[in-house]
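Some notes on the structure that comes next.
This view holds just a subset of the chains, kept in their places.
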Amino acid sequence: MSSIQRYHVGPRLCETVVHNNTVYLAGQIAEDLDKDALGQTVEVLACIDRLLAEVGSDKTKILQVTIFITDMADFDAMNLAWSEWVPQGHTPARATVQAKLADPRYKVEMTVIAAL
Amino acid sequence: MSSIQRYHVGPRLCETVVHNNTVYLAGQIAEDLDKDALGQTVEVLACIDRLLAEVGSDKTKILQVTIFITDMADFDAMNLAWSEWVPQGHTPARATVQAKLADPRYKVEMTVIAAL
């Protein structure tokens, strides 16, 4: 028997699910959708920090990140914010692909699996 | 040493893989490809129910779902079926992105990680 903890449980999705010492975050997007890719990435990474902190994890414990960006032309801008944020020596397995997202103003969305 | 159980093992892929009390499903698609996005989503969710039931899991134990839809214009139709199906209080971490799928008639594909 394994227990599951859920945080920020909404009607469609839950922001944070914990099971087996592993944390699964819903796809994180920016709040201010008028921002450019750099600004949105900063916001997404702040969301990740906040959600991980709530369950006692943090960015040094991230296992896998999948980054969806709507325009690969924003790859460098996204990476600028990423490189400022990601802890050296603790970088996660990462993949970045281009995909249209649910709202046309979204420029970047990230899903995260982390250790508790 | 960790043990792995595989169910519906085909030549290219396996529908269900269990390891460490965690269940990984292959990307689920509809069987009737003449159906619209709503109808295909209903079928995909029924596939997920069936596969999870086989290993003693169920939709209240889903940790993470990634939803690929071929046309973001179908987002609302997909969500209509999703909202009917997803158990309130047990919603999973979820991300939805647009991506072309292996068959042009596929309108939605979902990958699932669940707890046993």
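Letters A and B mark the chains as written, and numbering starts fresh at 1 in each.
In the analysis below, a residue touches a chain if its C-beta (ideal position, glycine included) is under 8 Å from a C-beta of that chain, and two chains touch if they have at least 3 such contacts.
These numbers come from a predicted model, not from an experiment.
S.K.: How many copies make up the whole complex, given 2 shown?
M.R.: 3
FYI, only the chains that are shown with their structure count from here on.
S.K.: Quick check: how many Å separate the C-alpha centres of chain A and chain B?
M.R.: Taking the average C-alpha coordinate of chain A and of chain B, the gap between them is 21 Å.
S.K.: For a test of understanding, state which residues of chain B touch chain A in their complex under the given definition.
M.R.: Listed in rising order, the residues of chain B that touch chain A are 20-22, 61, 63-64, 66, 72, 75, 79, 82-83, 86, 88-99, 113, 115-116.
S.K.: Using the touch definition from the top, list the residues of chain A that touch chain B in their complex.
M.R.: 2, 4, 6, 9-17, 19-20, 22, 24-27, 66, 68, 99-102, 109, 111, 113
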